[in-house]
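All protein chains of the complex are present and in place, except for one that has been dropped.
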Amino acid sequence: MFLAGLIACAITGILILVRIILGKTTFDRILAVNSLGTVIVIGISLHGFYSSRPEFLDIAIVYALINFIGTVAVLKLFSTGSLGGDK
Amino acid sequence: MELILDIFTGICFFIGSLSIIIGACGLIKLPDVFSRIHAAGMIDTGGTAFFILGMIFQTGWSLITVKLILIGVFIFFTSPVTSHVTANLARQKNILPLGKKIGKIL
Amino acid sequence: MKSLILFFILITLWLLMSGHYSVLIISLGIFSCAFCVYVAKRGKLIDDEGLPIFFIPRLLNYLIWLFKEILKSNLSTAKVIINGKVEPETFTVKASQVTDVAKVIYANSITLTPGTVTTKMQKDIFEVHALNSDFGNDVRTNEMDNKVTWLEGKK
Partner (left out) sequence: MHNNPILRISTKILFAPIILFGLYVQFHGDFGPGGGFQAGVIVASAFILYSLVFGIEAGKKLFPTNVNLILLALGGIVYGGVGIVSMILGDEFLAYNILGSSPQSGQHIGILLVEFGVGLTVSNVMIALFNAFAGYDKVKEK
């Protein structure tokens, strides 16, 4: 059952990678990378249950956190040209 | 009892898998950034909610459940923020959405 | 006063996450929570925006309604993606909330239901992008707006 969920996550990941490669604008790519991050968070928690080590959930929370902050940072860098400005 | 919980988990995982795969298809298929945000929102809400619900059925009431709920709350809290910021900055770069505009646009 | 409330929220979070209730770990937890409150106070983050507690009594009711909406619109979005018939539209709506926090909750609720996204905010006017006219009508009927105003409870 957990294996089936993991396979679904893998298929989704491959489909999202297609969008990252096709791209067109940078916003498309950032959006797709953010979705890929969410899928990986689900995948990490499922893998923790699959190998019966639910401590992996800590890592999933950390991944979700870094995913959020990374997306905000990349968006800011791309739109204003600097990380430190207060615009 | 175990069997019933397993069946519930299976149903939740099935709906969740369907939801994330349709969301990913939407990411490929839909025409522009603003439409694709809806598909990404489907992955973030439908997919995560059902997968986490399924895992909660497996653990029962324990401290692991708290962490699962924390992941869910965190994703539900940050997903609209990133979606909005992406859309907002795309609008600031003067990318206009496809389709019709009703009334005056900001 | 607000710092004390934040401290109690954080210590509850710590006890729920930890699962090890020895004296050493709990005292480290109290130290950690005090450090968090100190840093948050230094950064001027503890105010009505950083700790919005005034709507917690009505939150559960609203969340149940919101989840129902999310499920419904997930289903409709899936249908639209499978059919492939997208007629996107952009329009503006007016938010009737008083505080910034309630406006943010309204904008986030619009974004959280797939099919509608808030693309710009200018004071109390939101620009919304919808996947087709059904989703657009859902926002234009102002049902969600009224719910959030009720959640805010200042009118």
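For reference, chains read A, B and C in written order, and residue numbers begin at 1 within each chain.
Convention: contacts are C-beta pairs under 8 Å (C-beta built on N, C-alpha and C of every residue); 3 or more make two chains touch, one makes a residue touch a chain.
Model, not experiment: these values are computed from the prediction.
Undergrad: One chain isn't displayed here. Which of the visible ones does it touch?
TA: Checking the complete complex, the chain left out touches A, B, C.
Undergrad: Out of B:Ile11, B:Cys25, B:Val85 or B:Leu98, which residue would touch the omitted chain in the full complex?
TA: B:Val85
Undergrad: On subunit A, what residues meet the omitted chain?
TA: 55-56, 58-59, 61-62, 65-66, 69, 72-73, 76, 81-87
Undergrad: Kindly note down the residues of subunit C that lie in touch with the hidden chain.
TA: Counting only subunit C, the missing chain is touched by 6, 10, 13-14, 17-18, 20, 25, 28-29, 32-33, 35-37, 39-40, 42-43, 45, 49-52, 100-101, 103-104, 107-108, 121.
Undergrad: Please output the residues of subunit B touching the missing chain, sorted low to high.
TA: These residues of subunit B touch the chain that is not shown: 77-78, 80-81, 84-85, 88.
Note that in this section only the chains that are shown with their structure count from here on.
Undergrad: Mind checking the centre-to-centre distance between subunit A and subunit C? Centres are C-alpha means, answer in whole Å.
TA: Between these chains, centre-to-centre, one finds 21 Å.
Undergrad: Just curious, how far off is subunit C from subunit B if you go by their C-alpha centres, in Å?
TA: For subunit B versus subunit C, the centre distance works out to 15 Å.
Undergrad: Find the geometric centre of each of subunit A and subunit B from their Cα atoms only, then give the gap between the two centres in Å, rounded to an integer.
TA: Subunit A and subunit B have C-alpha centres separated by 12 Å.
Undergrad: Which residues of subunit C are in contact with two or more other chains?
TA: Not one residue in subunit C touches at least two other chains.
Undergrad: When you check subunit A against every other chain, which residues touch at least two of them?
TA: In subunit A, no residue touches two or more other chains.
Undergrad: Give the list of subunit B residues in touch with subunit A in this complex.
TA: Interface residues on subunit B, with respect to subunit A: 6, 9-10, 13, 16-17, 20-21, 23-25, 27-28, 33, 36-37, 40, 43-44, 47-48, 51-52, 54-55, 58-59, 64, 67-68, 70-71, 74-75, 78-79, 81-83, 85-86, 89-90, 92-93, 95.
Undergrad: Using the touch rule from the top, collect the residues of subunit B that touch subunit C in their complex.
TA: Residue list for subunit B touching subunit C: 18-19, 22-23, 25-26, 29-32, 34-35, 37-39, 41-42, 45-46, 49, 63, 66-67, 70, 76, 79-81, 83-84, 87-88, 90-91, 97-106.
Undergrad: Touching residues of subunit C toward subunit B in the complex: what are they?
TA: For subunit C paired with subunit B, touching residues are 16-17, 19, 67, 70-71, 74, 77-78, 81-82, 84, 86-92, 107-109, 111-122, 125, 127, 129, 131, 136.
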